[in-house]
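Removed from the display is one protein chain of the complex; every other protein chain stays in position.
Note that the chains are named A and B in the order they appear, and that numbering of residues resets to 1 at the start of each chain.
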Amino acid sequence: MSAGTRILVAIAGGFTLWALVFTAVYAGHATGCEIGWGLASGPGGIAPLRMVLVLIPLAGLGLTLAGLWLLRRGAGLAPRLATTAQLLTAAAAVATVYNFTFVAILPLCA
Amino acid sequence: MTKAPSGPEETVESLLPGADPAPAPAQPAAPGDGVTDPLALDAELRRIWATGPGWQRFAAVNHSVVGLRFMVTSLVFFTIGGILAMLIRVQLATPDSGFLEPGLYAQVFTMHGTVMMFLFAIPLFEGLAMYLLPKMLGARDMAFPRLSAYGYWCYLFGGTLLIVAMLAGAAPDSGWFMYTPLSSQPFSPGIGADVWLLGVTFVEISAISAAVEITVTILILRAPGMSMDRMPVFAWYMLTVAAMMLVGFPPLILGSILLEAERAFGLPFFDPLRGGDPLLWQHLFWLFGHPEVYIIFLPAAGALSTLIPVFAGRPLAGYRAVVAALVAMAFLSFGLWVHHMYTTGLPHLSLALFSAASTLVAVPTAVQIFAWIATLAQRRPKPDPKTRPGISVSMLHVFGFFFIFVMGGLTGVMLAIVPFDWQAHDTHFVVAHLHYVLIGGFLFPMLAAGYHWLPLISGRAHDGPAGRLGFWLVFAGFNGTFFLMHITGLMGMPRRVHAYDAESGWHWLNLISSVSSFVMAIGFAVIVIDLLLTLRFGRKAEPDPWQAATLEWAVPTLPPPPYNFAAFPRITGRADKLEPRKLAPVLARGEGYLGLARHGWMETPGVSVARGEPEQIVILPQQTYLPLWTGLATGAVFLSLLFKVYPLAIVAALVVVALFLRWPVGDHAAADQGELPAGEGAVLPLSSEAPVPPAIWALRVVAVADGALLASLVFGGLFLAIAAPGWPPPVWPELPVLPGVVAALALVVAWITSRMAARGDVLHGAPMLGAALAANLATLASVAWMIGALPPLQDHAAQAVLAAVMVWLGLHAFIGAVLAFNALRRLRTGHVSARRRIDIDLLRLWQAGLLPAGLVVLGFPTALKALALAALP
Partner (left out) sequence: MCPALLVSPLLLAGCEGLVAGPLSALDPAGPQARAVALLWWSMLAAAAVLFTLVMGLYLWALLRPEAAAKIPARRWIIFGGLVLPLPVLLPLGVIALVLGESILRTGDEPFRVTAHAQQWHWSFGYPGQPGAAETIDVLHIPAGRTVEVTVSSADVIHSFWVPRLGGKIDAIPGRETRILLTADDPGGYGGQCAEYCGTGHSFMAFEVIAHPEEGLAAALAGETPSAPQEPAE
């Protein structure tokens, strides 16, 4: 990985994951409701769509936290960039929690 | 070569052994033509870089000239937009006003929004960035000066098209966000909507060009040693903004193309009776439109992050937190667009997703605001008493920014709250909010920036009370106009009504707004007169008048010479902690990198992205009329589309392609030059012989925008399949299998042959290039076959969407063929060698990107069908 790419990944990686989760949840929700996943009841009476919508952010959060762990020693970046990348990745993790917690709670398709 | 005076640790440091990337054997610093005397060097550099007089001004490509043209032109459009705003306020001053009839009023408010957004705000910051970035980063020009000029002509012609249409009474009239179906053919039968779609797309070409070259300039055209973490924070802002433009503008361009295709050819992308959906337009528009607000705010915030530290005499507090905040803001801003669509009946869960992101964006905003407050709090007196003017005019406008923008931010959080927005949406509350955000967050910072950089741009110092008077008039007038408008909106006044009842209770609020708006207009007039008087009669500005700490003030003269710097320093610390007053004379003497003039070349250093180590000598193009001709030909394409003379449009488009192929590369690329001395002991290749020249960077950056366009199209199609009424179509539009297979194979062949052509000794690559050309033509033919096999495109959006993705692929195969043809041609004329391989590398990169994208396109019909059939009836 070139030094430039490394900077790009370190800085934009966390929020790129947030953006992917966002897109997946929004599109998945709309699609799931249209194809009926929001009605069917799966294990424990939970709609399959609900499980998908909860698992996607959890996966994103896991990857973001993994990224934060990789960045703990700066990942070979210049110190100021390393701090910036750590701040951004931590912020992305917080944003993921803040942004997607309620998909576990709100009514699905109405 | 003499040593630079070794200032404090953060300034230039010419010849520290070990700090030099290439401790090569001692080289003469200024070989070539051997100009060493500073005055002679200045004269020679001026001769090389100057824009010619008279008609040659139309050939200008210099970033200072083009940047100023952008700014001045945008101010002319601002005046036009302001006059339109005055007409609106006159109309609304009294109940049941008969000043404008409703049709004309609709044109006026549509054009006011369109002009202010597309013809004023975006071009103004583009011009400022174009003007400042090379000077701040340490470069002699932007990476693609001809592209700047071409972008300017596209902007000027597109903007003129809109204004001329308005004067002819054929302005668009569906509101600046052009909601379908009101903007569709049956409800807007005239030419007005076409003028908007084509004119704005024409202007968008300029925005995308600017984004490409801002990105590449920041990535590789910096002073040696300026690693990414040392960049002045304005460069981080503009890099982020450019990236946002690359992703945010394609959805609007796509939407405009689809809507124009619906209006002109009846392809029903937005028609609910034939499988289209008006909400598709809203998604595409706001997917552009909301990031757009931040695209406008962030350059202004970048200016604030630059000039507040100058006032405080301290570097920006929390540089890292600010960079993190602005990157976070850039991402979050793409998760807000549906907050313009809370009342469209989407499920509450969807709305909540966007509501959360919309409130979250307040956090990075607050981080920046408090970083600015912290910077002010750490302020210290300047050593030079002359630069302690108390609160400068610039800082007054910063006060205006704080007051107004904070309020706009607070109402923004309110509007992000779904139940409140159900009441406030589409009322004058929103009108008030958006003006608080845009005027507070863009106009006031830009005025602050204008007064701050006035001495740099004009060489004149600003004095006198008129600037303060102008500020207070605008500030008071603004709040008088828009503060009470929040109440007007909550009391029920919808947007875009041209008249209202006296019983509504809105009349006194509207009257105050209208009177105040004239106070604001007078304030702007005072500011304009103040600036004109300063330009004409102002005393000469002294160098670095504010004791700033960034490189743009280290130019040899104010205003700067067209070449900016006679030599480039080595940056060894943060580039916002420099001492321009010490640096300027050293650089003016030609001490540093590239302090020379040889062969009439326009040279500037190119560095590695991360560490800023010099890697290549970029040779920039001379002034030329080609951008003008290409701009005119592009204009001919748009005019032919507007007047529906389609054969002419195709001819004009081919002329555009031919002209682009003629954009010459200088003589230096006709033969191998080898590595050349670049000063400070560095020996570097020319960009034409460097492994990753600027053109390759440009293609990588364009690929981002192109990918965003394709992604918008693919998601748009899938959206219709699940959300639009009337899906699936009665008869599914099946595509023949054979041409799909041929196209896929041809994409693979073009990819392989382009790689083989680029391998080893490229001189024998002609057969491979020929094969790549043929493979691209095969893709094109297969695509044409598939489109031809579709049922009539007007009947249902399903086949229209399939045709649209196929057109995307065909267009890209065509460009691949053009690139292959170009590489063949350049191989024959001797412009390609084992060292000079840009033309082949461009093709290789193109095919490498087109292969996966093309496979997505070819797989799309299957995905669309599966989704359409799976969706519940």
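As a convention for this text, a residue touches a chain if its C-beta (ideal position, glycine included) is under 8 Å from a C-beta of that chain, and two chains touch if they have at least 3 such contacts.
Owing to the predicted nature of the structure, the values given are computational and were not obtained by experimental measurement.
Among the residues B:52, B:189, B:464 or B:494, only B:494 touches the chain that is left out of the figure. Contact with the chain not shown here comes from a single listed residue; of B:61, B:87 or B:106, that residue is B:106.
For the options B:505, B:585 or B:666, the residue in contact with the chain missing from this view is B:505.
Per the touch definition above, the residue from B:40, B:86, B:182 or B:777 contacting the chain not shown is B:182. Of B:56, B:343 or B:557, it is B:343 that touches the chain left out of the display.
Residues of chain B that touch the chain left out of view are 102-103, 106, 174-175, 179, 181-182, 186-187, 272-273, 277-279, 312, 317-318, 321, 325, 343-345, 348, 351-352, 355-356, 359-360, 362-364, 366-371, 373-380, 391, 395, 399, 402-403, 406-407, 410-411, 413-414, 417-427, 487, 490-500, 503-506, 724-726. Residues 98, 102, 105-107, 110 of chain A touch the missing chain (whole complex, contact as defined above).
Quick note on the criterion: only the chains that are shown with their structure count from here on.
Contacts from chain B toward chain A in the complex involve residues 219, 227-229, 319-321, 323-324, 327-328, 331-332, 334-335, 347-350, 352-353, 356-357, 360, 363-364, 608-611, 715, 718-719, 722-723, 867, 870-872.
Of all the residues in chain A, the ones that touch chain B in their complex are 2-4, 6-7, 11-12, 15-16, 18-19, 22, 25-27, 29-31, 33-36, 78-81, 83-84, 87-88, 91-92, 95, 98-100, 102-103, 106-110.
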